[in-house]
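A single protein chain has been removed from this complex, and every other one stays in its place.
Here the chain labels run A and B in written order, and each chain numbers its own residues starting at 1.
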Amino acid sequence: MDIRPEDPANLPTRRRVRLLNRDDRLYHVILAQQFDRELIDHLCRISEMTRIIADARAGARFLNTILSHKRAMLYFIQPSTRTYLSFAAACQVLGMPYNDVRDPSTSSEVKGESEEDTVRALSQYFDIVIMRHPSEGFAEQMANMLNGMSRTIPILNGGSGKDQHPTQAMLDIYTLYRCFAESLADRVRQDPERNLFAGKTIAFVGDLARGRTVRSLAYLLTRYPDVRLLFVAPESLQIGEDIVEYLDRSEVDYALKFDLPEVVGECDAVYMTRLQDEHDQKGESGKIDLSRFSLTRELEPMLKKDLAILHPLPRRQELDTFYDTDPRAKYWNQMRNGMWMRSALLAYVFNVDGAILDHYYSYYNF
Amino acid sequence: MDIRPEDPANLPTRRRVRLLNRDDRLYHVILAQQFDRELIDHLCRISEMTRIIADARAGARFLNTILSHKRAMLYFIQPSTRTYLSFAAACQVLGMPYNDVRDPSTSSEVKGESEEDTVRALSQYFDIVIMRHPSEGFAEQMANMLNGMSRTIPILNGGSGKDQHPTQAMLDIYTLYRCFAESLADRVRQDPERNLFAGKTIAFVGDLARGRTVRSLAYLLTRYPDVRLLFVAPESLQIGEDIVEYLDRSEVDYALKFDLPEVVGECDAVYMTRLQDEHDQKGESGKIDLSRFSLTRELEPMLKKDLAILHPLPRRQELDTFYDTDPRAKYWNQMRNGMWMRSALLAYVFNVDGAILDHYYSYYNF
Partner (left out) sequence: MDIRPEDPANLPTRRRVRLLNRDDRLYHVILAQQFDRELIDHLCRISEMTRIIADARAGARFLNTILSHKRAMLYFIQPSTRTYLSFAAACQVLGMPYNDVRDPSTSSEVKGESEEDTVRALSQYFDIVIMRHPSEGFAEQMANMLNGMSRTIPILNGGSGKDQHPTQAMLDIYTLYRCFAESLADRVRQDPERNLFAGKTIAFVGDLARGRTVRSLAYLLTRYPDVRLLFVAPESLQIGEDIVEYLDRSEVDYALKFDLPEVVGECDAVYMTRLQDEHDQKGESGKIDLSRFSLTRELEPMLKKDLAILHPLPRRQELDTFYDTDPRAKYWNQMRNGMWMRSALLAYVFNVDGAILDHYYSYYNF
């Protein structure tokens, strides 16, 4: 299951403790459930500040020194060029040297070693392990293992099986956050009462049954009352029952829809997704008519002027290249936002996010 | 075709504009034709200054900061360890973090994405794309695509198909420039009238039909009047008709020759090349007698005392290892010069070449 509908406060105490450090600050980043609204807002602000600071040469150089005293291991056993490069670039933004293991066949596993030993051994050279792995729960299991070592380092989950991909959900929410804020000042303002998502209608379109991204994002959005969520998909690819139940329990305003043209005019954001037919057993996806779940150029006249178009990429025909140079296309930004959000997360985990806040207020006070 | 015989000034306006920035300064580096004599001389001077500055520890550290606020993507879809490492080292010289995509099968292309989308997506994390690609024209096409984005970044062509390899031609010309200058002062002097190549005889030897390197280099040398070019190859591997016609039109002094021993004594530089038999259809190269086109140790007594021996490497038997420790062997330097020239180009593209000039004049004024 992608998202277990739990508030962080409701995580079993044992599990909570294992993922936090002594100050009750996030230590291992494993699950989307670890992020409460305060932390999401905080990380969006830090991302935004990082992005602005990096734009000036002096600022980029300041950021370059933030984590130059640490080293990261990118343990990416499941191939993923984009997520890999996004984390690598985030390390570079903060000046943190990194190295990687991307092909398990080159590792000592061939000599009959357990994978737990491999991770424990590699962890000796580094200060954090950023991990992408095909097995559900592997990242959390490694976090627990490292907690038992005399030298403990944090694990950052870069995607584990079909299970969890918390940094993707965080970069998506940051992209919406940037789109919905009315000004730069609005994006960096600290105000626990503020809810940028209030009154907004967000549609998730396409293969909602198999995309873990949509599930995590929908889950995180329940933390913002007064948001309205539309799930637009053919019957066979609709969002899972577990999420529907959780939305019911959370009293979120949502609806299941079966036709994009019918609702696209009401949307403040559409989150397009591609058919995940690599999970097909017998090519059953081939029979689905996706024309009602694609953002074609014919729909353009119906779109709101300040609509935000998102897509986790790669895309196929569900998102017409016609929109590529439209200012409402936010999917390229969305990738770049991933780099900023991952930088913010790394800064947070190493407790240097304060230095970013500090620098921002010193140079960009308003 | 390797080199279309055009002066930069004669490039169609539309094409010109697309490759330059607003100050009419080179932005995308795609074609050898983009380099006029003033720019070649300037980049040779910057290369030379970079080389000298890097030699001192304080200088190396200064250079390390020049581009530390940028990030490069090395998109090397066509395998090439040397060109890759040369660019990587150039990035390191200037302190620019980089990352790479070297194996397209790990990228999202497997999920049915167009390569244009892949490059556009990857470009989000970086400030320049250095690209090596098997398709002719691909780098230029990507430059045009990125020009249409709201966030545009430069493309640097590291070799596209049989078409263009502008940085190789530039490093070759820099190597000759270093050899022909009479002193260090001569190499860093700015004087638009000066022509280091005047009165020099340069022989290109070997497989001139299929090596793009020789074609580009010959083309660039036409910008220096009073140079004399010899093309020494068996009939079937002689330089292409298009280059010959261009040399005629440019009124360059040149000759086609069919025997190295006959002319080697007149040469100030010989540019050796290997048989490119990987392009053979039916092993036809096997029938060619290369002994008349090899720099054997028997030729040594005939060579000028200050001859410069160049070779783009890797070599085979056409260049005897006998010369490896001879001071006239410049082919190892030639590789290292590639690192300096590529550093100079990167500095130029990001408009920080002025900082190198500045540093040089502050510390090495004479």
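By definition in this document, contacts are C-beta pairs under 8 Å (C-beta built on N, C-alpha and C of every residue); 3 or more make two chains touch, one makes a residue touch a chain.
Computed from a prediction, not measured in an experiment: that's the story for all the values here.
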Sole touch to the unshown chain from B:I52, B:L299 or B:M335: residue B:M335
Among B:A89, B:A209 or B:L303, contact with the omitted chain is made only by B:A89
Omitted-chain contact residue, chosen from A:R61, A:R120, A:K162 or A:R328 | A:R120
For chain B, the residues touching the chain missing from this view = 54, 57, 60-61, 64, 79, 81-82, 85-86, 88-89, 92, 102, 274, 278, 313-316, 325, 327, 332-333, 335-336, 339
Considering the whole complex rather than only what is displayed, give the residues of chain A touching the chain that is not shown.
-> 65, 68-71, 73, 97, 99, 101, 106-108, 111-113, 117-118, 120-122, 124-126, 148-151
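Going forward, only the chains that are shown with their structure count from here on.
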Interchain centroid distance [CA atoms averaged], chain A/chain B, Å = 42
